[in-house]
Structure formats: C-alpha cells, structure tokens
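What you see is the complex with one protein chain gone and the rest in place.
When the chains are written out, they are named A, B, C, D and E in that same order, and each has its own residue count from 1.
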Amino acid sequence: MWQYVKQLQYPISIKNKDLEMAKYIITQFGGPNGELAATLRYISQRYTMPDDEGKALLTDIGTEELAHLEMISTMVYQLALGATIEEIKCAGLESYYTEHGLSLYPIDSNGVPFTAAYFAVTGDPVADLAENMAAEQKARAVYEHLMNLTNNPELLAPLSFLRQREIVHFERFKELYEKYVCMFYKPDIKK
Amino acid sequence: MWQYVKQLQYPISIKNKDLEMAKYIITQFGGPNGELAATLRYISQRYTMPDDEGKALLTDIGTEELAHLEMISTMVYQLALGATIEEIKCAGLESYYTEHGLSLYPIDSNGVPFTAAYFAVTGDPVADLAENMAAEQKARAVYEHLMNLTNNPELLAPLSFLRQREIVHFERFKELYEKYVCMFYKPDIKK
Amino acid sequence: MWQYVKQLQYPISIKNKDLEMAKYIITQFGGPNGELAATLRYISQRYTMPDDEGKALLTDIGTEELAHLEMISTMVYQLALGATIEEIKCAGLESYYTEHGLSLYPIDSNGVPFTAAYFAVTGDPVADLAENMAAEQKARAVYEHLMNLTNNPELLAPLSFLRQREIVHFERFKELYEKYVCMFYKPDIKK
Amino acid sequence: MWQYVKQLQYPISIKNKDLEMAKYIITQFGGPNGELAATLRYISQRYTMPDDEGKALLTDIGTEELAHLEMISTMVYQLALGATIEEIKCAGLESYYTEHGLSLYPIDSNGVPFTAAYFAVTGDPVADLAENMAAEQKARAVYEHLMNLTNNPELLAPLSFLRQREIVHFERFKELYEKYVCMFYKPDIKK
Amino acid sequence: MWQYVKQLQYPISIKNKDLEMAKYIITQFGGPNGELAATLRYISQRYTMPDDEGKALLTDIGTEELAHLEMISTMVYQLALGATIEEIKCAGLESYYTEHGLSLYPIDSNGVPFTAAYFAVTGDPVADLAENMAAEQKARAVYEHLMNLTNNPELLAPLSFLRQREIVHFERFKELYEKYVCMFYKPDIKK
Partner (left out) sequence: MWQYVKQLQYPISIKNKDLEMAKYIITQFGGPNGELAATLRYISQRYTMPDDEGKALLTDIGTEELAHLEMISTMVYQLALGATIEEIKCAGLESYYTEHGLSLYPIDSNGVPFTAAYFAVTGDPVADLAENMAAEQKARAVYEHLMNLTNNPELLAPLSFLRQREIVHFERFKELYEKYVCMFYKPDIKK
C-alpha cells in the first residue's frame, strides 16, 4: 500500500496563470507518454518480474511516477487557478471548461481521455523492460517539446527536473534489461 | 507524494489457482467500477474541492483506493500463479495469456482496456461528490456480483472487506456532499 | 416504442450564428454528461428496476432526455446554419467541418466521439439510482458552465430550462432512490 | 420530441432462457451494426437533409430504429430473466454478470461498449444516404448470422421481422439516394 | 506481399508551410473517412469475396489506398516541414507538437487516434460492397470539404486527384455490387 505525504517531490510554485501551457502540460497527466501511463505500467508489470530486484525497481519507479503525476497535476491546477471566463476564452480553453471547469481530468493535449491502450504488459521480462525504456525516452521527448513551448522559469524548472528523472529511470531500466537479457533472452532457440 | 509500504491493507493468501475468478476479479482493477477508476477520480477531483476538509477526504480515500487496487492485483496474480497451458486452456484464459502471459493489465472482465471515460470530474463540488457516492455504490454492486460467483473463503474474505470499505467511503462522501449542498447548491437561482 | 411529435419540448429560435457556442453546446449531445448518455442510461436501466414505479420513472425521464437531445441538436444546428467558410475559419470550426460539414454528430466539445463507457448499468437498483442522481448533477454543472460562456438570451433560455429539468429529474430519482434504499440496501449483512 | 407508447413494434414473448443467444443478440443493441447506431445515425443526419422529404424519411426511420432497439432490449432481457448463478456460469456469461448483473447495457457481442465511431454523418446528402444504405445491408447480414445461430422460433420470428425491416429501409433510402444523386452529385466537376 | 516503389502515385510538391491545413488534411490519414480506414477495409474484406474478380478488385483498390495514404502523409509532412515554434503557436498546433513534434501520426482533425471501429467487415459480399460504396462517397465528401478550406493550387491538385479516384473506386465497387446482388442477394427468402 501507499501512504500519502503532504509534500511534492519537487516544489511547484507558479505565480502567473498560463492557461495555454496548462492545456499542453496536462498531456503528461493523461496522455500516451504521461505519468499516469508510466505509473500504471510499472505497478502492473512488477508482479511478474522474475526476481526481487525487478519487483523492487518497478515498485520504486512506479511510486516515483505517482509523485510526478502529482507534480503535473499541481502545475496544471496552479496554471489555471482563478482564471476568469474572459481568460478562458482568450486561451481557447472553453472546451475543457465546459466539461471540467478548472478541475483536473486525465486527457491528452487534444482532449482524448486516458486509455490503458497506451501501455503494454506482456509478462515477458525482456519485453516489459524494453517497453519501459521506450516509455522513458518518449516521456523525455514530450518534456523537451513542452520546454520548447515556454520561457517561464517557474515551468522550466520542474519540467527539466521531470525530464532528468526520465533519463535516470531509463538508465536504471537499462541495467535491469541487460541483466534479464543475459538470464532469459534466447532469440536463437528454435521454438 | 506517496510512499510505498510493503504491506497489503488486508492480507491476501490464496492457495489454489482459480483462473476463471481471476478473469472476473480483474474488472475491479481496470473495469468501469473498479479501483483504478476510483483512485484516479478522487486524486483528480481533490484539487478543486472548496475547503481543506474536502481536499483531505479526497486524498485519503483516493490513497486507500490505491491500496485496494494493490489488493485486487495481488488476488489476480495469486489466482493465476503457476498456471500451466492446460489450465489456461481449461479456464478459457487463452485470450488474456496471448497478450499478457500471466501478468497484470488493467482491463474489464471482457478484456476492454481501462479508459478515463469511466469517471467524471466536473469541478462542481456537489456534482463531484454525487459522482463519488454513485461510484461507491456501483463498486459495491460489482463486489456483490463477484461474491455470488465464488464459494472460496480465501476470496470471499477480501472481497467482503472491499465491499465494506465502499460502504464506509459512501457514508463519508455523503456527509461531505450534504455539507456542500448546504453551502453551494442553489438549484432555484435563475441562471 | 416511441412516436415522433413534430414539436420541440421547449422552443428554440436562434437568429444569429454563433459557431463557437455550437462547438461547446454539442457536448450535451455526445459528451460524457450529455443528453444521449442520459437517455441511454435510463432506457437501458429500466428493464431491471424492481417495480412498476421504477420502470415507469426510468421510461418517462429517458423519454424526456430524448426530447432534450433534440433540443440540443436543434440549438447546434441553428447556431451553425448557413455559416460560410470564412465564418467557420474565424470560429476555429474547420476540424469539425472537415469531417461533418455543418451536420450533427455526437461528440464532446473536444471532438471525441460518444462512447457508452460514459455511463453505467449495474442491475442493482440502489447503485443505478445513485448513478442517475450523479448524472443529473453533472449535467446541471455542465449547463452552468455553458451558461457562463454566453450572454445570448436565445441560448440562455433553453439552457436554463434544461438545467432546471436536470434538477427536477434529480429530485425524482432521489425519491425513488430513498424508497429502494429502504427496500433493498443491506450494507451490514455479512456477504 | 418523442412520446412513449407502451407497446412493442412486434411482439416478443420468449418463454425459455437462452443466455448464450442473449450474449450474441445484444450486439444489435450496442454493436457496430446495431439499432442504436442506426437510430443515432438517422436522427443526427436528418438536420442537414436538403428537403422535407429527406428530413421526414430520416426522422421516420430513425424513430422506427428506436422501436427496434426496444425490441432487441426486450429480447435480451427476456432471454436472461431469472437466470441463476449456475445458469450464468454454464452459459459463460460471468463477465457480463460481473459488471451488469442481468440488466441491459449497449455493448457488442465481445463486450466492447458502443461508440459513435461506428457511424458517420458528413453533411453531404449523397454520402449520408450511401452510408445509410450500407448500414441497412450490414444490419441485415448480422440478423442473418444471428438466425443461423438459433432454431428457436420465438427468436427467429422477431429476428426475421427485423431483418425484413432493414431491407425495407434499404429500399426507401435507395429511392432517396437516387433522387439526391440526380439533384446534387457532380462527380465530374473540376473542384 | 507488397513491394515498395520509391515514387508517389501523384506528385506532391508543397513549397509553403501551411500548418493549419496540415491539421485538417491529416484526417484523411487517420480519420473515420480516411485512407487508412479504406486500405484496411479492403485488404481485410478481400479474403471472403466470393470469386476471383472480387478478391482482385479489393486487393487492387486496397493497394491503391495505401498509395493515397502515402500521398496524404507526404502532404502533411511537407506542409509542416521546418516549422518554428512561433509558427506552431501561430497555427494552434501546439497540442499536436507536444505529442508528436512534426512527425506523422494517424489521428482525425480533432486529434482522436485512428480506430478500426470506423469500418466494417461482415463477410457478406453485398453488405461489404455497400460499405465500400459508402466509404468512397464519404471520402469524396471530406475531400470536397478540404478543398473548400484552401485556395492553394499545390494542395488543390492532389486533393482533386484523390477525390476523383474515390469516384472511380465507387464506380468499380458499384459494378461488383450489382453483380453480387444478382448472385447472392435474396431479400425475400423467409429465413
């Protein structure tokens, strides 16, 4: 089980509304390469990891992605906090407002609701680790796209932190992947 | 953020495989009335709850639903652990096995992947609490259906625990709902 | 069966195009909290309502939601009627126009097609009535959001009417819910 | 608007449970070629039909498809009415029962929820009528498949009636299609 | 199997960026009436066509639609090639850029990912051909909508070519449809 600690993994303190950036950043909540997909992917896969090291790593990173999901949610929430109808209209956020007001809901930047089809769990440790390495690289790419869309240091700092964590996770998954390739990957065996 | 504690909220210890029940119970992981929908619903809604009591309650119950999600995952994992191909065929689980082996993946009992379309966040505290009360009642109903499908006490005990928790959550949401109705609900105001 | 009566439940007569409002109001046709979800929810649930009062209420309200669906369709149709390509471009409606011209299609305000995943039918009368009460509150919230987005009295009048009807439906569902709670809800029974 | 008449378009009176046929027939409620897709397709398209004849035909047939949706719902309901847990298990209906008990919910025969992606509205009268002619032929094919799966005359009679209605609708759409081809179809004009 | 020939079916040479048109044209890649739906529909249906003529026609047109898919992809790619962040912002393409940079991904003009729910394969030759005739008409309508949105001759020429091909395909499907109606369509037989 998980216990809630009333603290963000990395501080978020956004003083100025930016509804447009809210609209794009939300994709790291509910989009294909976002933190919700990441946490679900890892806490689902961990059961069939073949050893304790694998189970522990998947649990650790899955838990950290939950913290990232909270960071992203906080960013979106702060970016929209107190927006007026005029500001909502000005930023083209009426579609979101109609359904959700200024609350949080896991969608991608086009408004498509999150689906588990975004990630895979095969029960094969090599395939699952390859899936995870790819997931971290894709999330990194999306964070770079988001950073290209803003000059606001209050956004750039946490986005850069999240991007760096994806790279660290990638490296940790890669180590485990290489161990499992040695142990389990038999590409040449005639099935 | 959340911290992982290596302990289940309620002990799961299933000694005998039952792949058919695994197939139905998994819906409380990834189905429309399951624990993943619950936890996402609450940890998303909490940002726009109008007071600290609301934010705290949503965080608490959202966190507990994460623990339930882990219980369900553990049940499904234990129910299928070590199944042979013959057992998989006998239970009609080949479709699941083809994609996922014996690992966990958030689908409903028909194999449809989880989608955020299953739950709503409107940003309106009265509407969101009504959504939550309904969610708890629907989850209760599904647990009752699941309990009707088995006589195995190793399954009935955790399913009954989970059912009871839905009822407790329902009551807590109802209290908050009634408070918010007094504070915010103006059905008669001419808009 | 249903018979068509060539009359709207409430008159819609919009003299001036407003393509942007068309884009948001369409969510009450095909969005998660819209009239299509409502009517399908009720005309599906009615079969397993436990008594004639329940079957009749669900049929009545389900039928009225069909009339609301027609009102919403008429509003969207009138709001876009005769729009030129320049007007479509000006309002940012090109995406919709590309697929659908100026015709009606059940999507939410982001363009996501309607899915039955938006609503639930559990066969449990208490859970189903709770679902319905929540649905009415969520629809009310969306109508309030829509009313906040416009000052046009030709839109505000029918939107206000529809909002009021959701409140009336909520009250009627609540009465039946309370009856069924007395009759069927046994939270304390050890299952 | 529509008024409910407490009468089926064609009598349904099924004396013996057949949960397996319920599972397949439900696809004509919520599946890709079913009655819900049909009614929504027609009552959506009717707004942009170019003349009164078109609007009236789409309204008529859309309304009749609602009656068919009710027939299908009634068939599924009667086929499952009073089923015991043992009968549910014997027929492999546990997946459905887990989520929905013995109530109605619009899915296809595999359990996939209805989506509006199954049908199209383009606003082009020739394309929309071609869509409708195809829809009627596809529904006819599904009814023939269903009739091949049963020998029960209590099912065959209404299925045959519904199949015949699809053929009649096809013919009526074809007449209008041919009229609109003459009036509107300019394949050779250099755009 | 298919062999790749490094040549477009029709030349695409777009000199000036137009990110807005890229956003709409992409629907003919991944939208409901687009070329991906077309090619999959035909190369799936061909297996159960009742004679060699049918199998050959479906293979031919399915293969040509693949070439159209490549044309559309090339158009979208060229329309966005080298776009700066400022240009992306100006055209409102940030949502797409966030997920996909300037690469290709099969969505509709609203950003909804492609789904096979857009097309049908029934195994009934008359129904499948009717489906195909409708598909060609719907694609034609979408190409006309797209042509209405631009005056750029570098876009109009290939769009007009594609529109013409849909009309040719429609005619070829119609011929086969009429043959199959004679051979297989027995609407009056009492099933």
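Here is the rule we use: a contact is a pair of C-beta atoms (placed from the backbone, for glycine too) under 8 Å apart; a residue touches a chain by one contact, two chains touch by 3 or more.
Please read these numbers as outputs of a predicted model, since none were measured by experiment.
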Contacts of the unshown chain among the visible ones are A, B, D, E
From E:Gln45, E:Ser95, E:Ser109 or E:Asn132, residue that would touch the chain that is not displayed: E:Gln45
Under the stated touch rule, tell me which residues of chain A contact the chain that is not displayed. 32-33, 115, 117-118, 120, 122-124, 126-127, 130-131, 133-135, 137-138, 140-144, 147, 156, 159-160, 163, 167, 187, 190-191
Contacts of chain E with the absent chain, listed as residue ranges: 1-5, 7-9, 30, 36, 40, 43-45, 47-48, 59-60, 63, 66-67, 70, 73-74, 77, 99-107, 113-117, 120-124, 128
May I ask you to list the residues on chain D that touch the chain which is not drawn? 20, 23-24, 27, 31-33, 92, 108-112, 141-142, 145-146, 148-149
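The rule is short, and it goes like this: only the chains that are shown with their structure count from here on.
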Which chains does chain B share as contact partners with chain D? C
Looking at chain D with chain E, do both copies bring the same residues to the contact (over half shared) or different ones? same
For chain C and chain E, what's the span in angstrom between their mean Cα positions? 33
Name the residues of chain C that each touch 2 or more other chains. 32-33, 92, 99, 101, 107, 110-113, 115, 117, 120, 122-124, 141-142
When you check every pair of chains, which ones turn out to touch? A-B, A-C, A-E, B-C, B-D, C-D, C-E, D-E
